[in-house]
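Reading through the structure tokens given below for one structure.
One protein chain is absent from this view; the other protein chains keep their places.
And now, chain A:
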Amino acid sequence: MEAILVDCVQNSLRHFMYRNAIFMCERLCAEFPSETNMQLLAGCYLHSNQSYAAYHILKGTQMAQSRYMFALSCFQMDLLNEAEAALCPPNEPGAEIPNGAAGHYLLGLIYRYTDRRKTAVHHFKQALSADPLMWTAYEELCVLGAAEEATAVFGEAAALCIQKQYLPHGSASQSLHTSTEDRGLASSGNFCPGADDASPRQLKHMQGNNQRDIPGNYHGATALGGAASQPSNGGSSNISFYNTPSPMASQLSGVAPPPLCRNAQPNGPNQSIVTVDSSPRSTVNSTIQAPRRKFVDEGKLRKISGRLFSDSGPRRSTRLSGDAGANSNVSATMVVGNGTSNSSKYLGGSKLSSMAFRAVTIRKVQSWTNENIDEGIRNETFDDSRTNVTSTTSSLSPSGDTKSLEQEGTTIPISGGIMNGSKVISGASEILGLLRTLGEGYRLSCMYRCQEALDVYLKLPHKHYNTGWVLSQVGKAYFELVDYLEAEGAFSLARQASPYSLEGMDTYSTVLYHLKEDMKLSYLAQELISTDRLASQSWCAMGNCYSLQKDHETALRNFQRAVQLNPRFAYAHTLCGHEYVALEDFENGIKSYQSALRVDARHYNSWYGLGMIYLRQEKYEFSEHHFRMAFQINSRSSVIMSYLGTALHALKKSDEALVIMEKAILADKKNPLPMYQKANILVSLENFDEALEALEELKEFAPRESSIYALMGKIYKRRNMHDKAMLHFGLALDLKPPATDVATIKAAIEKLHVPDELQDYL
């Protein structure tokens, strides 16, 4: 009965019928209470986005997989202390982190959100070294500012790591297949280290099926693997092999990687989930949850169904298809959808044409592997992805990026056993090559070296460049370079490539805000809200729309909604801060900016916002400190530099101020502001000639800027060159400044005449 129930639950999970799965699983747990079954039940709940249920079920459990899933639920419920305690029990300092790379990734996230940056960085690095295809770990490192160059991270060592994962597995699988059913059981038993021994009967069932098919496959694999077939070795290698997939799962949104069980399954299922991960962390949170769950369950399923190789297939394929062009978020959904189809189908469906050749190899593999090798097992959603396995061979592709597609090349040793050593190597190198480019580009944009980042992204092959994620990153890079027109172009292409994706759309709305395109902005906001009412980015866009129309109170409400939906989204906090400042509520503005900095200490916009508040409040030293922090993070921004200069000037350190202004002028030729500020400083230093020179230059740049003429008029007035002053004041007035300026200028004009009048009377 237990076997049937388990099978039923896994089947339901595969088909996304969560309510059925939960119900049947509860019967299973009631009839056969065991920790494995509890894990399965928790997995069902996690899949259907009810992490609180998983939390209560798994509270106090000790198995590695349970601890991992428990930590995952805690993380989703924002109980970071408990999550940390589950993954790193305080009384067992030497305990191994469950689920290897995935566990490290989850721990890294926990440390990051509890402000322990160094430890977080350490764990992300561990995760990456355990699973080089864990893109989200690298992303987190970039955001924390601690990423090494992509060439180093996704380089030789990574390639070797990937190969080790696949090749030994192949040999192991051979051994498995060739072994008797017992061995198979043993190995399968090995595969799921954390799980209670799934009923050997179940395993046997699967094994029985698989073994028929697999031996054939394994032959090929054996040749490749060339490893001694020792069931135990195979088992263990399998296990380790499987481990890597889990990290990928974690990519999903930084949420804990799929449970250890995945280990058993080759990257397949994980991978698919992983792709989902590629989406930005902040936005991913909500979306990722779903995919992750899947993994968790899958792992369990695998254990239970005893299907050894099912994982790799479906997941990978889904991932691959998912990767094609979609943001990771999208891919998640894609993966899910694809889950059921065979990997081959995925291949066909996947947009990535590059996969084509891989598809060929995979298809070949598929033909060998008849059934459901793993795929079905792991991914609930992907049932019988035997063929998937082949597609998942690329399994290494947890790195959500399109790179995962490349993984196709690496045949999954498990699935079809067809993984060729050479294929693994070539596939791994392709994936790593793609990851290298993307990683380097992302790292450079996090360091705000945007022009270099753009150059790196241009090196991508066309099909990868024209994907939502990459185009969004390109848009962000242009945004940071204050080239709003190009940014707008890139973002609109990104919308076309993946209209359902929300990553980067908050930046797009800010670009439209700067360009004052209220029609496009309101259209974007409406579209985003109708796509996903529960995403922070949609409400950020809506808020920007209202802010553009100067309705700051409504804009603030919208940004607060965005904050409520995702308190870990730093930009929403920053935008709240900007609105508070516009409403002149500086106290709350400071609080908002500080919340943003708590989430992401490298969010230079918040440092800038704080600097501006202190500048307004005339607390110049604070202001200078904050602008300097912003400058340290983003040293290419001429805007930050010019404000730093203004603050320095207010502190009477005018020489330093002028130096910084010069730097700012050089940093961005198109920015007229530093020159204007320089003129301001020179005027207050009574250095009128240089000031006039600077302003004359500036006139060429921006001939229709009234403040230039106004300032020049002021200088001529001080110099007593009244006719020139009159001329410039007149020009300034012609350019229609706002009423306050009109008043000031006219007052100045009146005062101009007084000396003349006095002279007349004399």
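In this text, a residue touches a chain if its C-beta (ideal position, glycine included) is under 8 Å from a C-beta of that chain, and two chains touch if they have at least 3 such contacts; residues count from 1.
Rule of thumb we're sticking to: contacts and distances are computed from a predicted model.
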## Note on the structure
Given "Anaphase-promoting complex subunit 10", "Large ribosomal subunit protein uL30m", "AP-1 complex subunit beta-1" or "Ubiquitin-related modifier 1 homolog", the protein name in the UniProt record of the chain not shown would be "Anaphase-promoting complex subunit 10"
### Task
Write down which of A:484, A:593 or A:716 is the residue touching the left-out chain.
A:484
### Query
For the full complex, which residue in A:493, A:639, A:659 or A:685 touches the chain that was left out?
A:639
### Task
Give the residue, chosen from A:451, A:466, A:594 or A:744, that touches the chain omitted from the document.
A:744
### Touch list for chain A against the chain that is not drawn
482, 484, 510, 513-514, 516, 550, 575, 578, 582, 584, 604-605, 608-609, 612, 615-616, 637-640, 646, 650, 668, 670-673, 676, 680, 701-702, 704-707, 710-711, 714, 732, 735-744, 746-747, 750
